[in-house]
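For this view, one protein chain was removed and the others were kept in their places.
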């Protein structure tokens, strides 16, 4: 029984580290249009192949092909393009603002804009989104004013959150955007609860939530899938697989062993694996899951396969843990470029219009930021009144908080 | 967009409730021997069918058939039969003791004895078990004295746990039996950690853990599968699906939507679904998973399909929530009867020997219990010294506990 | 109508299910079976499958879905089978339920009541006897409530369900079926003989944040809640001290006026709880009394609490802070 081979501990490591040449050649990217779109009432166990496939609509020429093609008109496509471009312009400006010391922290969604924007367009306005910190594109698509977002980032007197939250932790019930939590993953089962409530009330609104692939390791991921499955909650559970969790590659979250979409199988839920940089594919998958949920057929797990093109946040330096220009080597391209090319291919758009739109949006952002900065940035200008710090802990302020507010003002 | 069909909340309910005639006719029981045994180095994604099958070795005539037949000799089979019968006799006696007011609480494993006993025989003595409260069969198979178990149940001075634990929350490192926790599921990821440690040290011992199907809903279930998958931990993760979690049927744990074995698929782990009342099938599945783990190929999830023949515990009354004689209607039979028939079929055993063995074991239990009761039962006889209540909170007793011990003695 | 605590709690939920369609109840075994302590018995049958249902065994998921439902506009009432099993839900309670209103500046809030049986005296051992209230009192944004009798149980639970903030509602399981003064050697008493078992059948409430002075006295002040209220009453009689016995009922926000008025009168204070002593809620009470009444104190504030060990099965009555220990503390407080 001894002289048996000793065991050894396996620790996954990524293919490439700083200094290596970025290389995704092992990553097989199936052709667009090759995956069949099943009816929305398909039984989950009959479509498990979708959890291992990669749903793509835009081919290498950025033409829309295959049964997942949502056949969107140019107006919708242009709305999407505009929202993605505005999101990116906004991110770039706010990132600079943090670098200029105007706030403490910022997080970009660069390269992942389609994940938020296409989903927001495929959902209905009344549907409630439970995002992570990287879905600012939803707010922008739903026309939440970037000025208010900036005031939140600057924690100034116009910050709707009264300076209480870290930058980018937005909240807007009116825009169906749930208060972002600093604790990753907590919103996933909360979205299921909201969806259960909607079903309980005989409402027709559904919920959707987003987490990163790294966050799938939290217990809340399991609770969300389990409760969603048991109570057939009308909810769309999105896993944004952007390959990285701060410095940690997706293999540490289990990506070497199975796809994240396939986590759905054990709960009897459909799992869809989607090209997250393909605006049309994200739209189509979200639409499929939304129809299914509204038909009382329950939840869908969607893995959005993409790449975090920039650092995790302004506190991060990706050059310490991954090849510098890995983003450029990413085989699924850039969602904005791809949708732009698609529109041009349709004859509904031109490089000139693209250029003009870019200028316009950058100018909009500049103007809004000027206005926001004039009100105040973190530590300068007008902050929210300090006494408000004691409000909203409870609906009514109890004696001990009133007393503490008194102490502060003393 | 309105005049859409309203949503409604789905709450699973069991087929039968008290008053109904127990009926398992919808439950399709595949024939024994029909499931192929893959090589232990099979890739997980190539054997996902095993997560939906039901591995059975003993056919309706209780003959061993098919490629999963572990081909055990009569001696091993008799050891198993004896351990299962002793476990049942012990359970019956201790249950009565609680009813007689000799202790506060008891839990039986009646009908599930094969789950613990066959696994314990298939594992090696050095392998560490992380059980739930329903695997007393492991201790008995590993020859832990039932006298000591009784002293634990009675919290008397000979209780190895010094009266600190609820009855049946045994612990014996020497028998590779990890301290049972009152919080369900916590042991599942702990077993993974132990297995990771064994691999880290180049040891050849593996770990195994057991939870009930209801407990799969805890976050710890997810942590266990996830860490086991990522680090290829040499561990066997057993889900004992005995259909009930106190008053809650398995549908509330997700059984209406998928098998528990299929939870393995999303982590890239093999999932085996096994007839838990078939001693040979449990042995064979455990052996397969153990060989795989020792070959450094990582973890296996095993769903043991069985039935909780008695109440959840002495605090429970199953007649309030399920048909009274559902246990008798259980189509997979009784593990002891089935192994007994199998041995008789082999010509290695007889009804007379069975009868004699039963008498012998009942007498052993009676004798051990007499001795244990003579030392003390809960609240009578000799309890552990009260001052020991303050020991083992920390390795060395800090001042505040010493002071509190002083107060108590004052 | 005479009710024990289980019946009173059941009645509170029954009344609220009938009154407000946004109230729903879920938790482990609470549906068809009616809960392991029977607190929800009959509610599913009477109000329907989706108003009172069973959940998976995932406390984190139970609280998380309740938060989502609260954000939608419902008033979920969830049961955690034993307070000892609330820890898997700790992140959702502390980081989410407690923070949602504040972090969203009132944009979202999640009304929710978390009912859970707590405390010892039933030979439940380490994981059916814990008193974790102090942990919740440290979390800004949570209210913590502990009833000590059927009348308050119903009235406080109704207030908790109607409250727009998350409420941790801790039920002293030892006194579900009868008051308990700590004399385990004596015959069990039914609630029916106790005046506070006379509970209105319909809607009424007992406000959160208000203590009840169960006995007026001049010698010393006792601060207690849950089962210990009854132990304190018996202990005072046995110690022969004219104690003023205050049942806090709500721990956060605590009724500071009632506490201060009493200690200023008596000059002496004994705090009793079942929870482990170190950093128990008694520490906060002791600090509050000493800060607010320092110049009135004639003796050190006494804390009588559970020992700083897990709750040991065999030593139920050596662990439980019974009349002997409480009376001794009262005598010390009088001498001091």
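Chains: A, B and C, in written order; residue numbering restarts at 1 for each.
We adopt the following convention: a residue touches a chain if its C-beta (ideal position, glycine included) is under 8 Å from a C-beta of that chain, and two chains touch if they have at least 3 such contacts.
All values derive from a computational prediction rather than experimental measurement.
Enquirer: Which residue from B:35, B:169 or B:217 sits in contact with the chain not drawn here?
Expert: In the complete complex, the chain left out is touched by residue B:169.
Enquirer: From the listed residues B:80, B:167 or B:219, report the one that touches the chain absent from this view.
Expert: Of these options, the touching residue for the absent chain is B:219.
Enquirer: For the chain that's not shown, point to the residue among B:119, B:161 or B:272 touching it.
Expert: For the chain that is not drawn, the touching residue is B:161.
Enquirer: State which residues belonging to chain C touch the missing partner chain.
Expert: 84, 87-88, 90-91, 94-95, 99, 102-103, 126-127, 134-135, 137-138, 140-141, 252, 275-276, 278-284, 286-287, 290-291, 294, 297, 299-303, 308-310, 336
Enquirer: If the missing chain were put back, which residues of chain B would it touch?
Expert: For chain B, the residues touching the absent chain are 128, 130, 160-162, 164-165, 169, 171-173, 178-179, 181-183, 186, 188-198, 200-201, 207, 219-220, 222-224, 226-227, 230, 391-395, 398-400.
Enquirer: In the whole complex, what residues of chain A lie against the chain that is missing from view?
Expert: Residues touching the hidden chain, for chain A, are 9, 11, 13, 17, 104-105, 155, 159, 162-167, 169, 181-185, 214-215, 217-220, 245-248, 252-254, 315, 320-321, 378, 383-384, 386, 389-390, 393, 400-401, 404, 407-408.
As a convention for this text, only the chains that are shown with their structure count from here on.
Enquirer: From the C-alpha centre of chain A to that of chain C, how far is it in Å?
Expert: Each chain reduced to its C-alpha mean, chain A and chain C end up 41 Å apart.
Enquirer: Taking each chain's centre as the mean position of its Cα atoms, how many Å separate chain B from chain C?
Expert: The answer is 36 Å.
Enquirer: Out of chain C, which residues touch more than one other chain, so two or more?
Expert: 50, 55-56, 58, 60-61, 88
Enquirer: Residues of chain B touching 2+ other chains?
Expert: If we look for residues of chain B contacting two or more partner chains, we find 9, 11, 217-220, 252-254.
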